[in-house]
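Showing just some of the chains, left in place.
Naming follows writing order (A, B, C and D), and every chain is counted from residue 1.
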Amino acid sequence: MTDATSNAPAIKGTASSLLTESPLMKKRNAAEARFRMYGVIALCIGLGFLVFLAVSILRNGIPAFTQTVVSVEFTLTQEQFDEAESKMLKTAAYTEIFVNGVTAQLQERGLDVPFDGGTIERLMGKVGGDLRSFYRDNPEAIGVPTTFELPAASRVERYLQGNLTREMVVDGRFLEAADLDVVDALAEAGIITSAFDWNFITGADTGVDNPGGAGIGVSVIGSFFMMLVVLVLSLPIGVAASIYLEEFAPRNRFTDLIEVNISNLAAVPSIVFGILGLAVFIQFAHLPQSAPLVGGLVLTLMTLPTIVISTRAALKAVPPSIRDAALGVGASKMQAVFHHVLPLAMPGILTGTIIGLAQALGETAPLLLIGMVGYVAREYPDGFASGLLDPNSAMPAQIYTWAARSDEAFFEKAWGGIIVLLLFLLTMNLIAILLRRKFERRW
Amino acid sequence: MNDMTPVNRKLGTMQDLKISARGVQVYYGDNHAIKDVSVDIAHKTVTAFIGPSGCGKSTFLRCINRMNDTIDVARVEGDILIDGEDIYDPKVDPVQLRAKVGMVFQKPNPFPKSIYDNVAYGPKIHGLARNKAELDEIVEKSLRKAALWNEAKDRLNAPGTGLSGGQQQRLCIARAIATAPEVLLMDEPCSALDPIATAQVEELIDELRQSFSVVIVTHSMQQAARVSQKTAFFHLGNLVEYDDTDKIFTNPQDSRTESYISGRIG
Amino acid sequence: ARDNVQIAGSSTVLPYASIVAEAFGENFDFPAPVVESGGSSAGLRRFCEGVGENTIDIANASRAIRENEVAACAEAGVTDIIEVRIGYDGIVFASQIDGPAFTAFEPADIFNALAPQVMVDGELVDNPHTRWSDFNADLPDAEILAFIPGTKHGTREVFEEKVIAAGCEATGAFDAMMAAGMSEDDAEDACLAVRTDGRSVDIDGDYTETLARLDANANAIGVFGLSFYENNTDKLKVAEISGVAPSTETVASGEYPVSRPLYFYIKAAHLGVIPGLQEFASFFVADEVAGPGGPLATYGLVSDPELAETQNIVANAITMN
Amino acid sequence: MSNMLIMLILLGLGVVGFFLGRGRALQVAGGDRRELHSLPVYYGAHVGLNAVVPAAMLLFVWLIVQPFVVNNAASDLIAAESASEAGDLSLIMSDVRRVAEGLDLLASTEGMSDAAIAALSVDDGNLRERLAGVGVALGADVQADTLEAAKRYRAVDATGDMLRTITVILVALAGLALSWRLITPAFRARNTVEKGILAVLIAAATIAILTTVGIVLSLIFNTYEFFKLYPIGEFFFGLSWSPSFSGRGGSSELGIIPLLWGTFYISIIALLVAVPIGLFSAIYLSEYASRRVRSIAKPLLEVLAGIPTIVYGLFALLTVGPLLVDVFGQDGALGVNWMQGGTAVITAGLVMGIMLIPFVSSLSDDIINAVPQAMRDGSLGLGATHSETVRQVIIPAALPGIVGAILLAASRAIGETMIVVLGAGAAARLSLNPFDAMTTVTAKIVSQLTGDSDFASPEALVAFALGITLFVVTLALNVFALYIVRKYREQYE
């Protein structure tokens, strides 16, 4: 047995000390350090991009949460009210009365700069709708001086934010360079001020000429109902399908086919799910157009593969000895899976859910086909059923529409909308993230 | 050293046959692991399976409660009857079978749950306890029997996976006896136990024998001699010899048994 | 039962429709209509799926409905269609405000810059031009790069027919093609092609995408709708075409050559069934809305000089043909 | 009775059944639950499910069928001349339904008696206003036959509702009673209930199949139409993609090769970015990082998957593209002139890669974390460094999950449009240069589908052919991945 040491020359040579590294060890430790470094670098790259994106989203989007408002006291007489209500385009009439009133009032106060009604009209946002609904809701306010804070025109806002300079202004029907003097004077007088824009968070979409009034609130509700549908359907269905395929299905060609098929569904472009949803849910099942329910169903189909793939991977990763242990004490396969395997696979399932829902929340393409993109998000649903069935949009669709509008103020809104979307996403995922931490364990 | 010679215990009357295996063959893919094994296991008896490592003891043991079903590549042929019923009959519910035929695996495999939950799981799913107090009682009794109570009683809520090797093994024994199975299959239940714990487990086995059948795989001939009434010697997948334990150890018929027994060291 | 009007179609008409829809909601007690975007063709396809409350009531289009679409509609039972022309849209060439001085183009310039085959010294050759000054010394000495509407847009058709094809004729390329033995149809087709070497870039997205691309490329020119340009005069400068600067006036008068009408189509069968449909349609074309000085014109729609006739069509539900 | 109420009653019966079943089980076992085959809850669940499920299924079917029946009954009353066409009939029927609904409302809000409703006639004149008063908007005055049909509709519908309520509840009770009677100590309640659960699991897996079938069906007919108009060979082997503007037709070249190439190229670059970064992040998070770092960094990375693609698109267009041009373009930092404009395969690929990082990192992290500690101990105990352990033991053991994650990322890359359009452009091109603009199949599916072309033209129909081709190609990719996993999988324990 003299050869007991024969295959150990390399180690023998280093037997001296643990503190000195052999050349090989040096190499290996260098490799280790490098490997670890790659990890750090990779993580830093990932997080770095996130930070970069977050910063640019915030920088572009934060202005959407403030609004430039004109605060003036204004009195509407009963005759003016009746006259405006008699017109076909009542809101325009209100605007006109308001602009005239404000112009007169300001002229009385005597600003240093010359202006006329046209100037004030250009400086105001679209106010007619707000005024009309105010006076219709509060008829007692007619004839009483009331202070209004109404949105200023989007260009005024950009000017005050410093995004629009005098040099850039080309005289036109939206704004004239001379108007800016009036703006300066009004800002000085405290008539034009900046305020937090609650309406952006709670409001609905507006026409393209009214960026000041646009809000994302209604489409948040749309997204909420869609995500509700997605979560309630795709998580149980996805997990159930995965359990069947991974734990119960016989291993044969057919189940292989199903397996490949599900993975393949993940690669189906989302718009194709839109085609399918249009055909099945709207044209065949006669569900209403533009309904969050339909959007949710389509996104469910789209999210399923993500959840199935991650759930199956997580189920596969549970060591078979756990199943044996459960079966060994007389648990049925179903009990073994639900009592032991599933809790251990939970982190993976939740990850799939987090990623799947994140993806679903940001998806626009399939919504285009089922009528949720455009000018849709108008009214808050007045209940659970109408939340699911009444026409509504969704956050990404709203953002997409805003980004396509020509008034740059909407571009800002779009970025603000992205912030809201990300906050929504984080809130939505928070529960899953916490749950996942709870379920994580090593064995 | 008289404690190491086979104890001459009286066998239970052989007429009450519990398990009867006929022509059992097991294949792992192409590997023929169990070759035509037929064996009868009596009620209220302890049967020991001995044989060199890799001879198929665990495999055969796992056939008896159909745990081999879970291995994809494993294929079982032949008949195994328990109480006269073919357990491989399609009508048989393997779950019910396993509730009746408990098992302690060779490698301790506690659930990644608390010690209490590990033991309570079986009684819970089988409805053996009407309330929490009863369950507590079952858990305590099982842990006591498995000689783990003293070490575990202060940490019933600690995870079972944080126990030492031998403790895990005893936990798995406690888990298996907590459901009070009619047949208990124990695959080297004392391999990681010190002599005292081993003695306690052997006592438990003896106690179980009063009402149930126990099949134990062991590498310790002494242990086989001490606890079992019948011994089966496996070799390369064959059942070489099966007889009363004293007979096997004093007067083996087959030369292979002879040489395995006589070559004994531990 | 459905109680709101449903509209789908052109992304060009969508902004106007959204203005009207908002105003309609504010001024009437009917709920605001739902206006979906997706493109003229997609809208008309939905329109022609049939009648009934689970189909849309109005399709917006940035071009006139085509013969085969009318036929497809008829097949699905949509026989009575009211065509409503709401006004005109100019199509303009614009570039970064402080980029090279792209101030005036002729259709021939655009053709010379973007066609795959152009006339050089009386010969039809593969387009050799890389800079604008290569073929017209009056144009800036800048790399040719143009962002034109992708084939998914109705705007592309106008661009091809009113600019590229016109340039093709003007430079003599069309005649050269005919001379080279092409049939008239083939030559017309060939005249509409654009080069594919990356100097002409199709934009399938919206005008905002074109704008963003101009931001990233100082030397490029882009094709926009007139109203989009007017909303972004602080970033864009526009070029005259054939010596005419685009504006609502020049488009309305027909002086500015590159323009097109915008439409929407109503299912007559839905009138009186879908609450608010009739009112919405009348409201859309009312003088206060679509006329000069109305919100649509303010936003950039070129009002139709023959709006009264349109109002009559809507009021009396006069269907096509 | 409203469906909600019926559902509630069913649920109530389910709960009652549950307790009855449980009680019965305990009773037949003489109070000793150990005598029972299964846990008492399974007997309860057995009875509860038998009470609810068949009845609920009946309700479901009934709800689908009843409208057809009622509609048929009512539409018989519509005069043939006013419903000359099927479409018109559907419009009139929607009027009928609205009127019927209005009558219901009249009955419930104004306390109108059935007799009064039956006596209603269009000659009363103000019907439209009365209906408007209860919130039912009608486009025109009510026609006589419409009103009659609406009355009939109400009547039949009410009868149907009553019958439905009775039948459904009877079925529920029958299910309850029958299943209750089945209970004996030997009754295998758990097996029955588990069979039910298995059926549910199978049904869930079937949804995936149905989706596939749905997708194939919704694509295949139009694909067939497309190939009637366009030569199949040119589609599959054509090297050029240039759809002409529809109005003219005929001169389009619709070869899929450049699109497939673009898809492949962009996806590869995206994966080259996402897989190393994602995998290394996952390894670092699960193997090296502290619990704290991990619990923060992992959800943060996941935010990357939730940022809308339009942001990535703009990021590609406005930031990454110009940056790359500064490096690789004319007068760039490298002095090479490889890149003409900011839109290029590499721009889109890079940005898409960033978006895909969490797909790889999070899933892989979970799977790596699930590899038993004993595997690590075994390797470390042999004197392996941590990285050797990871590379040679853990990654192979986690392979199926990691491949799954990569496949998911690849799938996402293939299905993405916005980043492609803004980052790589919309022009199809066959080039090897990653700095050239190209486009993908998916981007073209979207643009052709939503495009301004005649819907029966090959230019529009080609979207479906593209879709199905992509489907088949990715299917092949998945089969290959499955094969790889099967071949190299190392199953622990």
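In this text, a contact is a pair of C-beta atoms (placed from the backbone, for glycine too) under 8 Å apart; a residue touches a chain by one contact, two chains touch by 3 or more.
Everything numeric in this text was worked out from a predicted model, so none of it was measured.
Visitor: Where each type of chain is drawn only once, what counts apply to the full structure file?
Guide: Per chain kind, the total copies in the file amount to A x1, B x2, C x1, D x1.
The criterion applied here is as follows: only the chains that are shown with their structure count from here on.
Visitor: Compute the shortest path length in steps from subunit B to subunit C over the network of touching chains.
Guide: So the least number of steps between the two chains is 2.
Visitor: Could you name the chain whose Cα mean is nearest to the mean of all protein Cα atoms here?
Guide: D
Visitor: Top contact pair of chains, counted by C-beta pairs?
Guide: Max contact pairs: A-D.
Visitor: Of the other chains, whose C-alpha centre is the longest way from the centre of subunit C?
Guide: So the chain farthest away from subunit C turns out to be B.
Visitor: Can you compute the centre-to-centre distance for subunit A and subunit D, using the mean CA position of each chain? Integer Å is fine.
Guide: Chain centroid spacing, subunit A to subunit D, equals 19 Å.
Visitor: Find the geometric centre of each of subunit C and subunit D from their Cα atoms only, then give the gap between the two centres in Å, rounded to an integer.
Guide: 35
Visitor: Using the touch definition from the top, which residues of subunit C touch two or more other chains?
Guide: Each of 2, 38, 205 in subunit C touches at least two other chains.
Visitor: In subunit D, which residues are in touch with two or more of the other chains?
Guide: Residues 190-191, 446, 449-450.
Visitor: Which of the chains are touching one another, listed as pairs?
Guide: Going through each pair of chains, those in contact are A-B, A-C, A-D, B-D, C-D.
Visitor: Enumerate the contact residues on subunit B facing subunit D in the complex.
Guide: Those residues of subunit B that touch subunit D are 93, 95-96, 125-128, 130.
Visitor: Once bound in the complex, which stretches of subunit D touch subunit A?
Guide: Checking each residue of subunit D against subunit A gives 190-191, 194, 197-198, 200-205, 207-209, 211-212, 214-215, 218-219, 276-281, 283-285, 287-289, 295, 297, 299-311, 315, 319, 354, 357-359, 361-363, 365-367, 369-373, 385-388, 390-391, 398, 400-401, 404-405, 407-408, 410-412, 414-415, 417-418, 441-442, 445-446, 449-450, 467, 470-471, 474-475, 477-479, 481-482, 491-493.
Visitor: Would you mind writing out the residues of subunit A in touch with subunit D in their complex?
Guide: Subunit A reaches subunit D through residues 28-29, 31-32, 35-36, 38-43, 45-47, 49-50, 53-54, 56-57, 236-238, 240-241, 243-245, 248-249, 256, 258-273, 275-276, 279-280, 301, 304-306, 308-310, 312-314, 316-321, 332, 334, 344-345, 347-348, 351-352, 354-355, 358-359, 361-362, 364-365, 368, 396, 399-400, 403, 414, 418, 421-422, 425-426, 429, 433, 437, 440, 442-443.
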